[in-house]
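With one protein chain withheld, the remaining protein chains of the complex are depicted in position.
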Amino acid sequence: MRMLINVPETVVADALRGLAAAHPELTVDVDNRVVVRRDAPVADKVGLVSGGGSGHEPLHAGFVGPGMLSAACPGEVFTSPVPDQMVRAAAAVDSGKGVLFVVKNYTGDVLNFDMAAELAEDEGVQVAKVLVDDDVAVTDSLYTAGRRGTGATLFVEKIAGAAADEGQPLERVEAIARQVSGSSRSFGVALSACTTPAKGTPTFDLPSGELELGIGIHGEPGRERRPMMTSREIADFAVDAILQDLQPRNPVLVLVNGMGATPLLELYGFNAEVQRVLAERGVAVARTLVGNYVTSLDMAGASVTLCQADEELLRLWDAPVRTPALRWGM
Amino acid sequence: MRMLINVPETVVADALRGLAAAHPELTVDVDNRVVVRRDAPVADKVGLVSGGGSGHEPLHAGFVGPGMLSAACPGEVFTSPVPDQMVRAAAAVDSGKGVLFVVKNYTGDVLNFDMAAELAEDEGVQVAKVLVDDDVAVTDSLYTAGRRGTGATLFVEKIAGAAADEGQPLERVEAIARQVSGSSRSFGVALSACTTPAKGTPTFDLPSGELELGIGIHGEPGRERRPMMTSREIADFAVDAILQDLQPRNPVLVLVNGMGATPLLELYGFNAEVQRVLAERGVAVARTLVGNYVTSLDMAGASVTLCQADEELLRLWDAPVRTPALRWGM
Amino acid sequence: MFDADFFRRWMAATTASVDREAERLTALDSPIGDADHGSNLQRGFLAVSAALEKEAPATPGAVLVLAGRQLISTVGGASGPLYGTLLRRTGKALGDAAEVSAEQLAQALRAGVEAVMQLGGAAPGDKTMIDALVPAVDALGEGFAAARTAAEQGAVATTPLQARKGRASYLGERSIGHQDPGATSSALLVAALADTAAAKEAAGE
Partner (left out) sequence: MFDADFFRRWMAATTASVDREAERLTALDSPIGDADHGSNLQRGFLAVSAALEKEAPATPGAVLVLAGRQLISTVGGASGPLYGTLLRRTGKALGDAAEVSAEQLAQALRAGVEAVMQLGGAAPGDKTMIDALVPAVDALGEGFAAARTAAEQGAVATTPLQARKGRASYLGERSIGHQDPGATSSALLVAALADTAAAKEAAGE
């Protein structure tokens, strides 16, 4: 097993201890698995709570801080957290203005956050929820669990986080989060599977020289396997898959996201091709972010997320943010 | 070949185009391979120029910006850049106060930067050089090319960059850079080899279940191969190797650096073990940075760098920085 | 009649069997899922067993409610709320009785399975745990052994299905040809029930 770990059982707890050591500006409750910005609850501010399985770092704990999440609940690797964590997080960040749960659309996440919302409301916290389901590789139909939540999570958390920091009320923060989620679409490819600590071997076999199109962020295979494509071809395929679903009129935010093991050198090169195809399709680009943000352990590959941004979303995107993984303006 | 590229020959140029698209605050000369902060030359400020082979991203181009490098010169993958690039960079950033070259100690980098320094001085630019050679896995003796430059490069570039931004003169910036370099030591391990685009297959064979101790950042094997160790054991080994060479009296800066393909989840867990052993050895920690900063393409593994920091270095470390990969305080 | 102790033994048997089969469950969850089902249930049922030992609830209903709550609080993922709801709602349906009949148990289990269907929205044929649970509950009238067989057959019968719920559904047609991990673990749960009942009978209780 090629892993820098002690034993699979303590991977998440170990990471939380390491996170705490590196980030004194966060309160890390290792036992209960809740990461909260140290100054929470911030008076008169809507709390923003997200969470999900571990293995997607820096998502979500790396996005906790001023201008973004108030708290994050990391589950076991690729396993959504339990309601107890979310209830605890909600209680820790609620200033009385309510809490928004940002939920990636996976059966597990949805069910656990739903349960948590009920429990938190029982404890007197006003809770709203927004679902992120941006992955166009999955048909959103009666015959699936709906589209998966992937890269757009970053856009939702950043932009809703900025709205919350401005002091906007829960309904507004929720509406903005919903707008971002609704205007964002993603498509991902894998050049290798990933290896979870619990399993210790790759989640699927992908011979060198082939790639998976339309993968998610949990080491599951994609919709289709093909002979290896060039960066140019992949960019064409991914962007066109998105544009089939989302016809942006406004300039877009672009996230070119690495799945974990793809070198930044390749990721920037891939971004060049993504920008080229967007220009060819007449899509204007307002901002571009390139990096490993919503990962799938040691999977090689990348995803593209586009978010159609109006003036307000752009202003909120540009607003200051100070988290371990995303920082600007302060 | 599991790579998100077009052809090996254009990897660096493609990446520079993608960098330019994502970072309008940088001037990227793709043909001549020079990345310069857009506002250069900054009046009355020493210029800070570094560079080296590509494949270590975000190093160096990701560290260009206020508070850090004035310019970076990316070479081919794992191949130091040519003097022409450095001369061009020096000319672009010199405000008349001179330029400091930050050079990682590899024969190629040293020779090319030496030639560039001569040529730049011929063109009237005052040039000083600082060598980074922090890797304790290599004995610094007559029988080697000296210690390699690895993770400490980040400390040198950040701290010297802050000194330059304060308007300190070339001799001071150089002296501070030299102090940081002299007070920093690193040790790295690989859990897998990496694959260069030119070769297309892993640079060495590392069976799963074994690891390489004392690796550099160029896909070369380390000093020793061993059966797989736990995160705890690796932290003990790496920190002790460093402490054998560097007995810090002051609190240290800690960099827990990923080689590229090791998930952040594991890296944070490894940081927990690094902090534990430092505490056990009585070494106080002033600041900790965890992430993929000085990488080796898609190599799995990590390195630890310690820098003994006095008050001034700590102040300069904390000073604002705004680059693609390192940002705080502004 | 079945008392609280019987239900504790059922849970213990499930814990043992999930622990034994964890790797297989995770392996089944690799090609069409995210390779965590085995470790999820292992973690959950170990917590269930620990809690039952500590609190020792006095009624069948209380045993299952506690077990369900433990699963919800420790498993996460899709299977945590679903299995948690199964046991919790089965337990609730059993009420406060100190002992319950086989028929009461069958009825309560049906209520539990229906709660799972409502929560997760899955119907038979969607390639989920429902495909083992519904046949098991249907067969329970013919005895525990019949339920066990029905659950096992139901699990095996998920192989040719295309998933319509859970993360296997993302794969579309590629989900065909793989046995569903949740249906497989449901068969383990039912088998543990049958084993526990057989042991009770053998002991002449």
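Brief remarks follow.
First chain written, first letter: the chains are A, B and C, and each begins at residue 1.
Going forward, a residue touches a chain if its C-beta (ideal position, glycine included) is under 8 Å from a C-beta of that chain, and two chains touch if they have at least 3 such contacts.
In this text the structure is predicted, and so the values were computed from the model without any measurement.
In terms of the touch definition stated at the top, the absent chain reaches B within the entire complex.
When the full complex is taken into account, the listed residue touching the unshown chain is B:111, out of B:7, B:111 or B:279.
Think of the hidden chain as still there; on chain B it touches residues 8, 53, 75-84, 106-108, 111-112, 114-115, 137-139, 142-145, 148, 196, 198-199, 203-204, 216, 218-221, 223.
One rule holds in what follows: only the chains that are shown with their structure count from here on.
Every chain gets a centre from its CA atoms, and the centre nearest the mean of all protein CA atoms is that of A.
Chain centres computed from CA atoms place C at the largest separation from chain B. Look at where the CA atoms of chain B average out and do the same for chain C: the two points lie 53 Å apart. Between chain A and chain C the centroid-to-centroid distance comes to 32 Å (mean Cα coordinates, whole Å). Multi-chain contact residues of chain A (touching two or more other chains): 77. Residues of chain C in contact with at least two other chains: none.
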